[in-house]
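A single protein chain has been omitted; all remaining protein chains appear in their positions.
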């Protein structure tokens, strides 16, 4: 099995008929097809045709044509509150299916900073960290300040009033004073898991030979 | 000298003539009049008439008719970045002048959380903390999670792009998952220092006698 | 019984199963656990397991393991319109449960300023005032101008059109020309009640001894 | 002299040459031509050609071809802060020039509600009130609650941070819980003065005869 | 019967029990009580107790204790599209009940300007015009340009996409290049009808005697 | 000379050196190169190298290597206020240079609808109309209702307060109830002139032969 | 049959009774009346009275009194994602019914640019292209860069989080660096199809005779 780009179906807003039409087209030729944003109902629709499929209820993902995968490297997915878990699981499940070891660190919001600090070991050894948070989104900045690997920040729509459906968390993450942090769309767990996988796979691959023996050169400005 | 409500002149957008007209009216009857958002030019204008006045350049405050004050209790003013210092100083200077002990903890942004944690002692013994931050404003949440006293959060307009002149920090603070945190307007150091003083003064006053001997009563819902 | 930090469960968006799982974990070791944003349905779910629990329907709070509390000091909760009462009650009920005397002043919106002015006595003797208002949120400013204690302003999502779900009231409160006013998130009655309690408890505690005999010192600027 | 629609030139963003070209075209045939948003420089430009013109510096209005006017009825212009005075003066001066008695009530912001209440007499006898305020704009609601005549509310761009150049005040006014209140654009003193004049002139005119003797009729719904 | 301030109940978001509680309290002492934003269900609830009440279904207003009224003067209510009619009817019905002659001019949107121009006669003889429009809200500007009486503009939430629930129409009206135009909140038909009534009633009243014989005075600037 | 796509340089924010570098690169091979958003200073810089160039000061366009053009068809450019003329001129000048007859109709804002109606003849015979307006942008809707050819609407940044730099006019235009109207960016006179030219050139070209003799066919839905 | 302006009923938010009232009024005198935004239910309502009507389910349009039409010229409707098809179909179906040849190019989003490039032939020979896209809306810019005919861009409300119901796509289209592109409201397929038809019909019409023999004239600036 190739650890590579997954086939994905975004199910939000698609009718059962629509789902029934699309899934077989993709699942005919591919293993580990992902149906994301899948409700229980969508799961039942798919299971009728693909009884072997599996449902990660929290992540809201159906895995069609499940096949074993080789998981490599290390991605940490950290989530601030329990309400952020569905988005975090979407990221984690996506990354696992496409061949990455994933360590989940949930309920580590910054209002109780000591819970996060207990996981320093995991954070320091990751190749990439996905930081998932709603409300004020401060987790991403604190994680970004702790680790020296790339951080992919995911704002969630959790909150009320001035959280504006995730905008407060998004702005917090885009304005982070920590370096090595980039951001995906609100609730885009899939996108974060996929980007983290691209980075982690670069880290576990042998470097191209020609990289091995470069010499120092001057910075030729002016 | 009464430790009480200060006379204040907000100088932003006021012409030298305007300043020359207002200051004497207030300073005639009061000591420790504050002229906030005062540029060097405003300071010079005031000094002509009140040579004894003092200028806190960083806070941009001129103190007219300076008189010694009794400083009580404990307010901590914490600031995330060096660019947030003017707003933090506005809060700190205001609080000092109206009779509060103020401890400054600057450059303790969450991208380097350990620097903040070194000041736990000060934070734990304060009656109230003022947390000043721009960019993603995460400092307020982290401080709010550490302390059990009230926190007054001040977003600053420091940042660029999606900081939107302090809106990102403001939203972060309003959506904080920490309890015991309330917020003032962007860059409103004066308002934060004044609110912190009201709280600290309550803490250092003797409670009214009748408070002493209450009995436990039932919560009478339904 | 300790008058202190309450255990709180935020029930909005949590399923009955979720609630059934969390409540016992917290209520096992604590009295006066608060379940906020609790619908009738949530109340019934909790009552099955904790028949002694009480429901403040207006505040939408369930009190699990209710125990008598010593109520101290004085918090005034003022609300502008009758539609703002649920948020005001969330603040008032929270504050009561954690040991504060609470005086409610409802339906005192500024379109009929005389009704508010009748309560001057209560307002003047409070240690802290919570001002709750939707629509244009002007109550907070008027209250802030009347009292010299700290005011915690709570914008509510009541209104239509350009109230933008509470944003109009929030902006009004953040831009108040009254001093001694800080703001919490839209509809955050719990947060306001908790912050008011922190302040009121400071006021009813004996000051630390070392505060007693300070001398006046000079303001050492420049 | 007819008390009627004034000729107006909006000078903001117009060059001296532009002004020199437009003014004579209007002033040739009309008395009491208004040049609004006129800087000192614009005034000098106009004075060269029309030495008899007058400049209301605070209102930033030049009156070209000044002629006596009959002032009728009663308009009250109330302003919250001293920084709001230029906009209030634009409204007041406009209304005066086109034939209205204008009573100014300045510096009556709601943070000191008692100052406003001292003017109840003037407010109660006005045909229309113009309420001018920046920051949180609460003055309009309080005035609207006191009087039973129409109120024209003018938000000003005075404020900082979340005042967003007058948007906070505007939203406050649009969401006022007082009835009989309508709103003009931010800083549009001219528009408010003009609308107030239209209303005041209706009040001082004899009603049309046919109005005199109507009978009560039923409300014919359904 | 006094033509005066009506008693009003805003029914949106109020439960049947709530309605049943409030209505009698107001209707006990007053005739022509208005229940606005009243659904069919609310109407049925009220009719049980007040069988004589009447329902204006389009305006969504229930009139409790209906009594004949003397209608005076002239208010024109103009609406752009058929979808704007409910808001226009709220304005028109409110104005009628409190004693004003109301002329409705509906479906006169500016995309077919000739339909509006056919009503010039009615527009020119009105004491005040209420202009109701959603989408781009241009009707208010065109009407404002045609008439010389005050115009009260009401943006409606009709539209989709960038109409942003009435914000597009609101901004259009606030920025109108026509003079003599002021604006109320989105969908606030009641507020517009009430403000129009205040103005129309000023027009049909005898002016106070002392207005009769003023002399022209100079504009005393500088 | 080919009437075709012009070479264009957008000069805003470019330094004189930058301009000096780019212009010759384009002007070497092309006639009628347009330098838009060109200040007097930019014009002088270009004139040094290309003394034959011409400057349309109002449109802020420099024409480099001017050559006669064949002007065809008919584009009307209508502008609401005199302050909108620079943007209208940018559209008109662009269209002329690339081979279109352009009729300008300026100062026809809807606050005086009769001025616009005087130009019905020109509007009815145009192949395409460009409607330029700031403030409330209502001109586009009114024009769109009058004509049956395509209208290209250009919002301008003219206005203050809630015009938000052209956003009010933009929203008005996007929400127009008139059909046959599409919109370009705020102040984008060039884009409007170019789009209008594309349309007008289609109108003046001979249709492709094969268009001549089609038969009616059924609409084959379902 | 005249290929001309269609009679259109916008059905969104209209009740069955409302529909039953309007349709006959328009369909009495006209063929090919369009009922847009029509649900299945609306279709059934119309079919009862007009059994010959046809329903384009994807476009959500009912065609009442269907008559054959002569289709001329060439409009390409390109859509980025499958979720954008309903809006694209609204544009395409509208254009067809009023007499235009329409070529659909769907599922050509820029994340797989090669699929779009396969249709270059169709794009190059069109008289006008309608580009329909949600999410980031980049299709419009890429198409605009490929073709030299006018492009009408339609943002759709497809997306989540920061797509803000189509605002992200709208801004992308308004800021396109491609020339010859104008934009309609979010989801306004009808408006785009209509505008495209106006343009295509200009292209297939014989030019007016007098256009034939113009001479080149100088650009007469300065």
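Chains: A, B, C, D, E, F and G, in written order; residue numbering restarts at 1 for each.
Keep in mind that, in the parts below, contacts are C-beta pairs under 8 Å (C-beta built on N, C-alpha and C of every residue); 3 or more make two chains touch, one makes a residue touch a chain.
Since the model is a prediction, treat every value here as computed from it, not as a measurement.
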| item | value |
| --- | --- |
| Contacting the left-out chain in the complete assembly, out of A:17, A:121 or A:218 | A:218 |
| For chain F, the residues touching the chain missing from this view | 12-13, 155, 157, 165-167, 170, 185-188 |
| Missing-partner contacts on chain G, residue numbers | 80-81, 109-113, 135-138, 141-142, 144-146, 159, 161-164, 167-169, 171-179 |
| For chain A, residues in touch with the removed chain | 1, 5, 32, 54-57, 63, 66-73, 93, 96-97, 127-128, 148-150, 152, 170, 174-175, 179-185, 191-192, 194-195, 198-199, 202-207, 211, 214-219, 221-222 |
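Quick note on the criterion: only the chains that are shown with their structure count from here on.
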| item | value |
| --- | --- |
| Between chain B and chain G, centroid-to-centroid distance (C-alpha), Å | 58 |
| Centre-of-Cα separation between chain E and chain B, whole angstrom | 47 |
| Euclidean distance of C-alpha centroids - chain B vs chain F, Å | 53 |
| Sites on chain D at which at least two other chains make contact | 161-163, 167, 170, 174-175, 179, 185 |
